[in-house]
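What follows is a short report on a single structure.
Incomplete set of chains, arranged as in the complex.
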Amino acid sequence: MTQTSDIGEARVRVRYAETDQMGVVYHSNYVIWFEVGRVELLRQLGFTYKEMEKQDHCHIAVVDLKVRFKAPALYDDELIIRTRLKNVRSAMLHFGYEVIRESDGTLLAEGETTHIVVGNDLQRKKLPEKYLVPFKKAVVT
Amino acid sequence: MTQTSDIGEARVRVRYAETDQMGVVYHSNYVIWFEVGRVELLRQLGFTYKEMEKQDHCHIAVVDLKVRFKAPALYDDELIIRTRLKNVRSAMLHFGYEVIRESDGTLLAEGETTHIVVGNDLQRKKLPEKYLVPFKKAVVT
């Protein structure tokens, strides 16, 4: 059974710096918000990505990115980034994202990222068990 | 027959600001480089995106983005962004991209973006003929 806590909820407010001259958010910023969402999901699961890197020398390098933009985010909008693990293998993590405008619940964008686990040398490695087991449990299909 | 000039070639050098603490380029920057590539392709085809917006009130809003990351770009790398039109319809443009490290020819990333044409009001509109005809001719499949 999927628990609510398996879907990360991060909040960001759109910064002026993130807008462009079309008067909406420039699209690369969603990719950064996905990162914010990913990190908050990990925190909700009891881990910090900072410690994954520092203590366990595990970095999750993005190998694939997909975004579908549905409606523009606007300056000062409060956004919710809902993030879930879609698939977990020993050296691969697959995340899914939804970016929602809080005021009216509009789905602004959805996306996916695939990551491989790499060490400090940027070579592939397996995720330690302490991460792998809870991550697999947290998968929301 | 496809002409070389139908594939845009833009050059960027990796800025320190674009790196992250993993010692490589942060992945959202490729999305910005795709934009640089897109704009240079248009310029090569005889158009400036600036004038498309200003004179013809045509904006090309991204609705779909896909990136596959193959190898990391590093600080101070000189990169070539090769951009082509993959498909053109009256209110839709589909671009393809390759990001290549100039020094050794390594393909670092490839991607695609789909755009709809919108007016100043962000509502869909058709691309004027003066763009549509040459854009269709420039499609490289």
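For clarity, chains are labelled A and B in written order, and residue numbers in each chain start from 1.
Going forward, contacts are C-beta pairs under 8 Å (C-beta built on N, C-alpha and C of every residue); 3 or more make two chains touch, one makes a residue touch a chain.
Note that the coordinates shown come from a computational prediction; the quantities given were computed from them, not determined experimentally.
K.L.:
Number of identical chains in the whole complex, 2 of which are shown?
P.N.:
Identical chains making up the full complex: 4 copies.
Simple rule for what comes next: only the chains that are shown with their structure count from here on.
K.L.:
Taking each chain's centre as the mean position of its Cα atoms, how many Å separate chain A from chain B?
P.N.:
25
K.L.:
Taking the complex as given, what residues does chain B use to touch chain A?
P.N.:
22, 24, 27-29, 31-32, 53, 59, 61-69, 72, 122
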